[in-house]
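Following: one structure in structure tokens, then a few remarks.
Every protein chain but one is kept in place in this view of the complex.
Right, chain A next:
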């Protein structure tokens, strides 16, 4: 009990601190337990199928509301939102001023344009909110089957409560976050599609706990009386921790048993589940909040310009008011200035200071038109049309194969596109197609695969050689498989020097993955693999072609149709029991599976990045390690993506003791991920290297041309990739980012000196050494770069730096040097960088160079970079939508960047600038005549224009021409003309 209080101590003291402002002088440290509100526990307890028991907790209902306003709050809240804009607030105060007698204009002059602007904005808000409301209503009123009195009752979604047991049919959407109990599929699995959540269209598998498989019928399900303890609602889509207490047993729950709202059920007749989180507390809803909005540079500049206008306004009023104070004189008898009736103080020469002050206000009202009231509304409208009509509907940016058009997710940044000077690009999936094809491999000491990559071809061409490609006529080519070597195909591997290694290699490919087969399991041709990443699918497809056909997966077993080990041409179905899956994540950079052979043999198969695998290899077999490393470098320099495969035989005792720790970690409620990683660390060592795979990722169409065009337009392109330095450089060559005429600076941590220090293993020493090394290199490069810079026609410069060096180079003491060097370079390639470093590099340039930056990427690892840059672009239409969700613009192919920046961006920029200048011009002409007239009227502030004319000038009379300029103005007719005239 006391422990519990300790846990909430901090929150208690903070709440007492806030209340101390009310009760004066309550010592901030004293905790008054009596006054403390009950704190929300760190987990929630749900009683399944028992509405009464759940009642005291008052869980939120399942109705959702995405509307910003309701009927009553619309006007106050909507107006409040509007008046947060300075211009509107300004006009409100002017309108109030104009109702007083000191105003030269009637109130209508200022009230009318303000109300028109507000009306337009409010109508827009109301319309959008109404659409959201209708959408909400239709969702809230959808029907779902809920268990009541041993029967399925149809009920609308909004009436669902936490703890209810519901049934969801095939292709139905889950109405809330559910705990998956049972499904009609054997083994308690179901398939879900998460496209609404993350846009990934491959099916995901979910598996219920074995204990709950039976609660499928209403009769049976009504007997289910479990208690669920789980985390409080949060927005993390991919984590879940909780326990199910059923029949006095505590069962750990993982994301594998959770069905999230927004997903839909596939390939399963129906499932039964318990409602965990409802309505606004579902993960998808908690995710939908607070997308930070970016403001364009031009908009920020606009604010400054408006301020300048304010200063001008103030000056004009000041001059006028001084004039007025000097002018007033009794000699103008016809004005009766000395009379004392009400309201004559403004012109009474006896107190010229009052005259000055009051005339100041008068003139502010009079000159209010200098602030363009409709500027923001008009610009918003123009940008909205530009993005929805021009960018989203551009046929030039429509990708036929993936059926994806460009999408401007925000209309704020159109003109920012035209000012981009630095592009930060991811490599995989952005410059390349992300269509992974199994291309080469090495098994033991042998390397297989005769293909020649585009990059090798390009390299050879640069060196003046020609590569003859001799493909064997019967080489298999399928999507994901482009491997040509007769030594391994059709069972020929049995005659290789090391058939056992081959066997392990193939089994590792066929077993160690999380791929789902779909389709007819009889024929290898008909089956489709649903994989989290195309690499994984490519590996499984490769295994299939090597004769290890993975055709069925159950949660505990993988079925592989193997060509017979002994006899050629025969096949046998073998089932491997999957005991544990140690999943892939970006910190682990590897994936392992513990499986049991039918004969009881326990094997751990592991595949992962070379660095992490090499750290975990046993000490034997150093020859293979060395030769494989050479192959890996070879593959890398051909632009291939490499993985190492390894395995480990497990002794049953070793396994059992480890498995206990694993289960413990799996059922822990807090820090489960971390604990699992730690436990995985325990068994993933002493591995034996089998070989390596090399997967080709082809360049996207038109990338080199696009990069060349962008470079000609003066845009500098940086490639930030997680790949090896060789791969990165080769890709940079292939897409003509770097060429042989360029002077390359390479700052790499893969030098002998650094490796030597690293081998000694002293972390502090390593850090110090690398830092010094990086500093020395940077200084050297910078000096050289500057010497080139001074010469008349020095070569173009390129910088290549790897993640480890970058880590030190980004240190505040070296950052300036790095920035100076990289800004002088024509192209920069950063390899082996982490997502965080990508963002750091981006914001370094953004802040250091004060230039407009653009980040483009396709995957979750690019999200931080996309958010850090001025403009974020996501590649859509491929796997994963996380980058797109974080981006401001989504395009299907890298090459569309050309159109996006050089056509849409450029035009938007020119147009918006013109619109702004137009606005300033028309308001200044309008107001300056007024100012001139003030001098003619004895500085009395008499108006020059009719009230109605003045009030409608901005919002009606001159509204359309500006918008037309903002939409139709063209400088050159097309990109080609721009290129001809511009470069």
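What we mean here is this: contacts are C-beta pairs under 8 Å (C-beta built on N, C-alpha and C of every residue); 3 or more make two chains touch, one makes a residue touch a chain; residues count from 1.
The rule is simple: contacts and distances are computed from a predicted model.
Q: Which listed name, "Proteasome subunit beta", "ALA-interacting subunit", "Transcription initiation factor IIB" or "Origin recognition complex subunit 2", is the one UniProt assigns to the chain that has been left out?
A: Protein name of the absent chain (UniProt record): "ALA-interacting subunit".
Q: Would you indicate which residue among A:46, A:208, A:271 or A:284 is in contact with the undisplayed chain?
A: If we include the chain that is not displayed, A:284 is the one touching it.
Q: In the full complex, which of A:347, A:718 or A:931 touches the chain missing from this view?
A: A:347
Q: Of the residues A:296, A:374, A:392 or A:530, which one touches the chain left out of the display?
A: Among A:296, A:374, A:392 or A:530, only A:392 touches the chain that is not shown.
Q: Touching the absent chain in the whole complex: find that residue among A:42, A:70 or A:135.
A: A:135
Q: Of the residues A:82, A:170 or A:264, which one touches the chain left out of the display?
A: Of these options, the touching residue for the absent chain is A:264.
Q: Considering the entire assembly, which residues of chain A contact the chain that has been omitted?
A: 64, 66, 104, 132, 135-136, 138-139, 142, 173-175, 193, 195-197, 199, 201, 261-262, 264, 284-285, 287-288, 329, 331-337, 339, 341-344, 346-347, 362, 389-390, 392-396, 398, 400, 403-405, 407, 714, 792-793, 881, 885, 903, 907, 936-938, 940-942, 968, 970-973, 980-983
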